[in-house]
Structure formats: structure tokens, C-alpha cells
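Removed from the display is one protein chain of the complex; every other protein chain stays in position.
Let's turn to subunit A:
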Amino acid sequence: MAGLLGRYRGALLAVAVLLILSPVFGVVLAEKVGYHEPLDVAAEKLGLEEHPIVEWTPFSDYTVPGLPDTIGYIVAGAIGVAVILGIGLVAARLTKQ
């Protein structure tokens, strides 16, 4: 089944490269320049504040406990990719050929 992924070697290689580069954009530059999406700007003007109900994951905001933010960002991304591809592989297995 995992052999089916072999056809997508190019796309998966691109995913790996983007993952390795991701802390530059997701952590380093975000900390240096600031990170405010338009949604944050609109929410600030409305006086809306985030109220998390409960913290349900150890990987909140793409961090991994015990790892520096940059490495944790890559590991968290790899976990996300693995979860998505894993769901895809399970769904494919449950599908008749």
C-alpha cells in the first residue's frame, strides 16, 4: 500500500524541503518582523480576544515539548504530514481497488 506513495516521490521531496525551510518563515522571520494576519488586525479593532477552552494537544502552535522552537516546528510539521498521509493510506486500504 505504501508503495502507492512511490509515484509521488517528487511531491514528497518538495514537502520535505519545505518542512526544512519552514522554521525560517514560521519561527525566525515571524519573531523578527511580527506576525499579524488580517484576522488579528480585525479582531483587535473589534476587541475580540482568544479564549482557549482547554489545551488538548502537546503540539500547540507547532511546538514539541523539550525541543527548541525551530527544530520543534520541523518535527511538528513532520507529525502533521505523517498524520495526513496515514489517514490517506488507511482510507485507501479501506477502498476497493
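Simple rule for what comes next: a residue touches a chain if its C-beta (ideal position, glycine included) is under 8 Å from a C-beta of that chain, and two chains touch if they have at least 3 such contacts; residues count from 1.
Basically, contacts and distances are computed from a predicted model.
Missing from the rendering is one chain, named in UniProt as "Metal transporter" (options: "5-methyltetrahydropteroyltriglutamate--homocysteine methyltransferase", "Metal transporter", "Binding-protein-dependent transport system inner membrane protein" or "Methionine synthase").
Panel shows subunit A; residues 1, 4-5, 7-8, 10-12, 14-15, 18-19, 21-22, 25-26, 29-30, 32-39, 41-43, 45-53, 55-57, 59-62, 73, 76-77, 79-81, 83-85, 87-89, 91-93, 95, 97 of it touch the chain omitted from the view.
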